[in-house]
Structure formats: C-alpha cells, structure tokens
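This is the structure I want to talk about, given as structure tokens.
Excerpt of the complex: some chains, original placement.
Chain IDs A and B follow the sequence of writing; residue 1 opens each chain.
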Amino acid sequence: MPDARASSPTSSVEHMIPRDVSTPQNFNNVPHSKETFHHVPEPEMMFIEQNGWFRIRQKIREPAAEFAGVMLLVIFGCGVNCQVNLSSNTGVSATPKGDYTSVCFGWAAGIALAVWVSAGISGGHINPAVTLSLAVFRGFPWRKVPVFIFAQLLGGIVGAAIVYANYFHAIDIVEGGRGVRTLATAGNFGTFAAGFETNVSAFFSEFLITAILLIVILAATDKRNSPPPYGLLPLVLFILLLGISASLGIDTGFGANPARDLGPRILTSMVGYGSQVYTFRNQYWIWCPILAPILGGLTGTMLYDTLIFIGEESLVNRVGSTYPVLLEGRHDDIV
Amino acid sequence: MPDARASSPTSSVEHMIPRDVSTPQNFNNVPHSKETFHHVPEPEMMFIEQNGWFRIRQKIREPAAEFAGVMLLVIFGCGVNCQVNLSSNTGVSATPKGDYTSVCFGWAAGIALAVWVSAGISGGHINPAVTLSLAVFRGFPWRKVPVFIFAQLLGGIVGAAIVYANYFHAIDIVEGGRGVRTLATAGNFGTFAAGFETNVSAFFSEFLITAILLIVILAATDKRNSPPPYGLLPLVLFILLLGISASLGIDTGFGANPARDLGPRILTSMVGYGSQVYTFRNQYWIWCPILAPILGGLTGTMLYDTLIFIGEESLVNRVGSTYPVLLEGRHDDIV
C-alpha cells in the first residue's frame, strides 16, 4: 500500500484530494473512514479540481492543528482550574461547582479532545516536549520543529485569553476588586510550585511526570506493543492525565508541557498580573515548567526505545545512513 | 460499494430490508454488525416482504430518533440537576445523592446515550445548532431541517415532562408547598445565567461552548483526521460534555443546545412556573440559550472547515454546482 502511494501521483495530497462518492452528510461517515484505513488508497479515488484556498490550507493545516490542540487543552484545563477555585468563593457561586476530582477530569478531557482534533492532521503532539523527543529519537523532521512549537505556544496564549475573558468577572470578585490581580488567581493559568516544596523536588516532579507521559504515549502508539485501535489514543491520554493529576499533582500542578505553562503565563503577564509570574522563585518559569519537561521527555523516550521499542525508526535502532532521508519522504506522504 | 448501491434497487431501504440469515437473538449480533460495515452490501441480501407498518416507520424513523435522542439527553441531564439539587434538602434525602461532579457525569452520560440511540438512524444531531451548521456548511438537506428541529424540541419537552413527573414530590418539598414553583427549582430544567455574570459574558460563554462542541464533533467524524472506530463517537461526546460542564459551566449552566433549553423551559411554563421563565433578564431565553449556540455552532464549523477540513462536501471546499444534487441523493441512500 505505501508502495502504491509512492508510485502514483495520488500519493501526495499536495496535488489532489480523494473523492469518496459515498460520503454521507451525517456521522455515518465514520464507518467509511474505518474502511479507508483498511484498504488505502481506496478504489474510488480520482482527481478533482480544487478551489484556491485549498492550496493555502495545505500549508497551514499542521500548525493550525497544533494550535487548536493546545488551545483546547488550555481552555479545558485552565478553565476547570478557574471554575473550581473561583466557584469556591460564595460571591461567585452559592455552592462550589466542582472539587479536585473535577480538576482531574477537566484536564483529562482537555488532552483527549486536543488530540482528537489534531492527531490525524499533525500527529497530535500538542506539547513541545513531545515534538522535541520525536525529533531527537524518532526522526520527526527538524525543519518542522520551530513551526510546531510556535503554534503550540500561540495556542496556549490564545486558549488562556479565552478562559480569562470567560472568567473575567469572577476573578474580579475573588480578587476583591476590578483589575486587582495577584498570584492567588494567577495559579489558575501558569503553574507555581507548592510552598513546602524545594526547588529540587519541584524539578524532579515535573521531570518524572513528563518521562511517564512519553513512555505511555510511545507504548500506546507502538504497533509492536498493544496500542488501542486507531482513533482511541485520546482515551489512553484521558486515563493518563486523570492518573497524573490524581497521583502526582500536588507538588507542581502537573505542568508537564512547556506550551501549556508558558502560554498562559505570558497571557497573565499581559493582562495585569505583571512580572510577578516570572520573578516567582528565581525564574521558576524557566527551569521548572520548561526545562524539566523537556529533559524528562527525552529521558522517557530514551528509556522506552532502549528497553522495549524495536522499530527501526528509532535512533537507538538505526542501521545505515540512508534512513533519515527515507523518513522525511514517508512523513510527507502521510501528512 | 457506493456504486453498487447506486446501480441496484437494493440501494434504497425504502423498498427492501437486508435479511441476515444469521442474526442471533442476543448481543452476539454485534460482531455481525461490525462485519456489515466492512463489506456493504452483504452477499446474503435478498428481498423480503414487509408488513404495512414498515412503510410507515420508514417515514418517521429519522425524526423519531432525534426525538428519542433529545428526550434521553434531557431525562439524564435535567434528571441529574434535580437529583443533586433536590437531594441536598434534608426533607428529600438524609444525605446528598451527588455533587457537581455527578452533574457533569449525568450530562455526559445523557449526550453519549442520546447519540448511541440515534446516530445510525438520523445522524445523531440531537441539537438544532448541529443540524443548522451541517445544513449551512455540509449540505445536510434543508428540507429535513424543520422536521429535525421540531422533533428535537418535542423531545426536550417530553423529556422534561418525564423528569418533572419523576421529581414532582421532591420539588414540592423543596419549594415548601404543593404547587409552589419558583426559579429556585426552575433552574433544574431551563438554564439561567449566574447572578454576577453580565449579559455579554453569558452570551460569550454559550457562544464559546457551542463553537468548541462543533469543532470536536466535526473532527471526531472527519475520516481524514483521527476519528474513533464507528460506534464510539458517543465516547468522544461523553468526554466532551464532561469537560465542558467541569470547565465552562458556572456562567450559564452550559446549555449549548436550543432544544435542550427551550424544551424544558416550555414545560416549566406549562406546569406552573409561569412567565417568569421567559421574562428573566429581558427575554434571556431567546438571545442567550438559542441565538448564542446557533452562532457559535456556525462559527466553530466555519473555523474547522476553513483551517482543517479538506472534504469536498464542505461549502468551503466546493467546486462546481452539481455537487449539492449528488449530495441529496447520497444522503437518501444512507438513511
């Protein structure tokens, strides 16, 4: 099948799109999609004309998917932080609208939906630590890395802006005055380590969480392990973030994603929280929620590829120098 | 396969139904159903006689499915609102029978089950905002729109009536007297914005939630993205509503569905709550839970189709005028 793609012009979506003459106009099209995955390329494929926008979109689809993914993750994640923490103030709500358990489910839903929206387009990284780990160990094209990370960061900022706009009045009530902004509510956006925690422990916690994140992601997408059926990876991530937030969340608020932390942090600094979000604990924002996840992600990937993964696409398993080239080509085929 | 359907009389369920000579009488028939989806039309198809009712049902199945879907959504959703809020009154229950977290799960279960009951019959819109978005952008037949929306609204009214009948005595206890009805318990049926919230913010919140709803639905049914296996779309919606209610629920009570809000609101106005459910905040019921979701849904659909979707069935990707006709035909094939 890949050969077919390689040997015919139909292989490059840059130049055509498949016309499936049976696409229904309701959710019934999902089974057809299943079929698509089973015998690709489908027989009824044929060239069709395209309107002008189509060519433009082909160039921005991947970053757009990463942007949308992180934006959704942050809308649900920072959203549930705001809903639970702000609604515990009786000025906002007579009764609390959630507790720590709903915080876990809000983040779990956020990552699952983020990946459902982006996985088929960009691979659903929605996390610079994932993008970098795949680039270093799995031959993800380096030329795409900056674009992906920029899109992810932008998604974090926009997502946080949407949440901030949605909870603006409630934040005023909790802060006790229009425009008053302190770390009390900033913690709903960026992450800030728990008071009792040492810097070393905070770093260790973020490092650990992201290493686990990558090990699980790589296992759940390893065709030689026991991955879920295509389209259900988000379910694994739902359970993963549910577990991480419930089990390893009190030290640092489980950032584990530089874009998810820096994006909202930048937004807060712009809307009136000021420089305190950066100066906290001597530039905590750099060394803990950014460096620790990246190092943790690389370590987790190295562990999985060294001990378990046998796919030749891993750096650990490479033989011969022609590989990376092949890789590029293949990757573009898919995208 | 679609060609086969198009070129043979077997393509129209109006005139025959498939006889599967191996249909067992227990849940074992599910794998056969899977097979059905893999090679359609199945070899053992043959004409069989029909009884008279069959022809009638063919005409009402789709609206019936939309009716049943919204009815179930409202039974579970307004049901959990009632159970949690009413049971917090010691006259009703010694201990509360749930908290805000169970409210999230009740609504999540409601939408998932509603779609499981209707997706294969009518496409499982169960939301006028979804129906309108698909009609505007994806060529869903306009002639079906009024029927669908009417069935959805009716489902909302009947579902609310069932919940009201089920919690009648508990409402009396909480309201403090037989037949006493105030907004205190009306909020378990229709939605009413939080006190601190401005009209603009309430509108924005409903707009945002429905835009996200459509983006996720379109991604989870986009065969060129990473949709779940056929029959598991409800799982995505379960996680989606779990996240929306946990993360974006305190401003407006996450209506995001004109039928889910107006149906129960009409019921309450009929059973004794009177006109207050309409006069609240200058006709809040029109501009917030009806207009905002419709505009949000259209916006979400436009964003997804513009940035990510490459299927030609989208308005954004249309080339040539013959398309809509083809579309109609296909749609009828499936239904």
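Criterion: a residue touches a chain if its C-beta (ideal position, glycine included) is under 8 Å from a C-beta of that chain, and two chains touch if they have at least 3 such contacts.
As the structure is a computational prediction, the values presented were derived from the model and not from experiment.
In this structure file the homo-oligomer totals 4 copies of one chain sequence, with 2 depicted.
The working rule: only the chains that are shown with their structure count from here on.
Chain A and chain B have centres, each the mean of its CA atoms, that are 28 Å apart.
Contacts from chain B toward chain A in the complex involve residues 1-3, 5, 37-38, 88, 99-101, 104, 115, 119-120, 122-125, 134, 138-141, 194, 196-198, 201, 204-205, 208, 212, 215-216, 219-233, 235-236, 239-240, 242-243, 246-251, 306-308, 310-313, 316-320, 326-327, 330-331, 333-334. Within the complex, the chain A residues that touch chain B are 13, 17, 19-36, 38, 44, 48-51, 53-54, 57, 60-61, 64-65, 68, 72, 75-77, 79-80, 82-83, 86-87, 91-93, 95-99, 101-103, 105-106, 108-110, 112-113, 115-121, 124, 162, 165-166, 168-170, 173, 229-235, 238.
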